[in-house]
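Okay, structure first, notes after.
For this view, one protein chain was removed and the others were kept in their places.
After this line comes chain A, so read on.
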Amino acid sequence: MKRQIDLGLLYSRQGTYALISQACRVGALAAMAEVNADPSLDICFTPVERDPGGNIDLYGPLCEEILRDSSARHVVGCVTSWSRKEVIPTLERASGTLWYAVPYEGFEASDRVVYTHACPNQHLLPLLAWTFANFGRRGYLTGSNYIWGWEMNRLARETLDAAGGETLGERYLPLGSVEVDRIIEEIRVTRPDFVLNSLIGPSQYAFLERYRQLGLEDAHFRAETCPVLSCNLTECELPAIGAAAEGLIAAGPYFRDSAGQGFGQGFGSSHEASAHSAVWMLARLLAGRPGAENLPLSALLALPAAAGLGIDAKTHHTTLPVLIAQVRGGQFRVVQDFGRIAGDPYRSAGVDAMPTAPRLRVVT
């Protein structure tokens, strides 16, 4: 007999980052179906779903609704850091837990959140180390005008400074804006070795299209000499980008090409894989322990079963594969494997702990 356990789902099915939240939702629902169909587990998840529709002000109230109107104490959800910060006070009041399955900018270790995707020591820092070795240390930084872009670019600037590199420009676009001409013009004039792109949604799609055109006009701006880097781009957005994605370089814990490297296989993207893994980690913590669904997260992570899942009890960040991949022929191909690295949101292992990539030329 399976125990019914309500599990909250809080993903926006429309808005600027809809493709990402839909990928996460697919992964979470697939994992719930697997858990429910597994006869060896004594639990069965019932999704309690709310859709904020991309409206930042609905995350707090809808999270509260899940925790109030159902018995769910765990919620899988949120894409932007802004929405995550919005729900944390609600989680604190209701003793709830958020399983957050997308890459973010680090510098957080909430007692109420498990972070199952990468933070900077698992995406940006390895990506920059690899890029410095293969392309150079003169970077142009761009991003959407909110915490993800700001913090990614601040870290990139700091890392460039420390490596004796140069930040040639730094420019932001409001969420949803497609006014990329000024950024393209600055890149054309400064001729960097790489462009760090922390734009999201339509801004990113517009930028990549214009950058592709720039590459057609001037060969310097092609992936061989000045690639565009991203820390949150996955297969789930490639259809929206089309041909302009060719040559893009991204860091992440999973690419379709990497199947079997510690994050399972058969997922559409790392967003999907990460949400899937979040639900499975929760299932392993709850299975065989009646009542565990009502334990606070700290008690849950103190269980012996938690040790094997790769969740750090201090920071609630996870140990993940760290891969660099490039879009070639419309698909991400892994070009560098850094192995598995523990999430270190405050970089407490220090800058020296970063692996340095062997010098590898990108073959195109």
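Some notes on this structure:
The rule we apply is simple: a residue touches a chain if its C-beta (ideal position, glycine included) is under 8 Å from a C-beta of that chain, and two chains touch if they have at least 3 such contacts; residues count from 1.
As a convention for this text, contacts and distances are computed from a predicted model.
As stated in its UniProt record, the chain not included in the shown complex is "ANTAR domain-containing protein", which appears among "histidine kinase", "ANTAR domain-containing protein", "N-acyl homoserine lactonase family protein" or "ABC transporter ATP-binding protein". For the chain missing from the display, the contacting residue among A:22, A:80, A:110 or A:336 is A:110, taking the whole complex into account. The hidden chain makes contact, of the residues A:167, A:198 or A:315, with A:315.
Chain A meets the missing chain through residues 88, 92, 107-112, 158, 314-316, 345-351.
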